[in-house]
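Single-structure report; data block below.
Only a single protein chain was left out; the remaining protein chains are all shown in position.
Up next, subunit A:
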């Protein structure tokens, strides 16, 4: 963390380092990144070779690669969730949407009887995504047109969604054999696992969309004050509707990426409690649930923390009974370390010791 040779003689190197550190520490992503790095290093220390990445059968192999692959599903969910949360909303239905889209895709492939062809797999994928998009649009309709609170509006499908998935699979676990479909979840592109490629691609597209245009800023303005944004000419209804639809679509994609390797549509268990994982990832990434400012990069860090944590409990040889407690502890520590109030207090105390008070920037 120490800087290189200081060329400027006025501030001492130690002073500079301290200032750089406090500027870094002030960043919302500082503590989550620290937690992630510490977790990874700890795993590397406990289990030598953990951080090694090798090439095996022409593709990357290693624990870190596994972690990246497993982060894809929570990341896809979190990207959609993050945008919805930015508008001051929430989408509780994503877990159920995962189950529905997977059920639609696999049922189509099973019925078609030609699962081994690429065309069928792609049609199945497209159908699953379209249904997910429609569901997302339905959520958006409830929230924007009917004005139902997002929590309640999306709760409807969180509960009923699994019923819909069961209806599609007729209460059975639909299993199919379709190598091209399986490749969506367990294939490789240039040696990189397909889910990682998909998640990275989606991430890049969404970042381009919201940060490359004014959309991100408009989302934040809606989240901070919907009415004021509307009066200022922001089409808050259409934009909000759009993010719910996008969130649904990404949840559908997450369901397919998650379920493709096993090719089994288990309506009861696919995506179970994943909506809470997604919210956790968003919050870990420094986005506040009240809406407004959001961080998509934070979602990446959050998703990586979540899947590293899952892995760490095995690497650390923790008894299964205490794993939930261990996860909870780490998450609590990250959240406390990232707490604005705690940080501004600590910062104020430090400043008071050194210099007279400086105006403190108030977070929105």
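Here is the rule we use: contacts are C-beta pairs under 8 Å (C-beta built on N, C-alpha and C of every residue); 3 or more make two chains touch, one makes a residue touch a chain; residues count from 1.
In this text, contacts and distances are computed from a predicted model.
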Open item on the list: As a check of understanding, state which of "ABC transporter periplasmic-binding protein", "tRNA 2-thiouridine synthesizing protein B", "ATP synthase subunit c" or "Sarcosine oxidase subunit beta" is the UniProt name of the chain not shown.
Closed with: "ABC transporter periplasmic-binding protein"
Task: Listed residues A:61, A:141 or A:326, member touching the removed chain - done: A:61
Open item on the list: Going by the contact rule already stated, which one of A:148, A:183 or A:197 would touch the omitted chain in the full complex?
Closed with: A:148
- [ ] Looking beyond the chains shown, say which of A:17, A:207, A:297 or A:315 touches the absent one.
- [x] A:315
- [ ] Could you please point out the subunit A residues that touch the chain left off the display?
- [x] 47, 49-50, 56-57, 61, 63, 66, 70, 148-149, 152, 155-156, 159-160, 163, 166, 171-173, 175, 186, 258-259, 261-262, 264, 266, 268-269, 310-311, 313-317, 319-321, 323
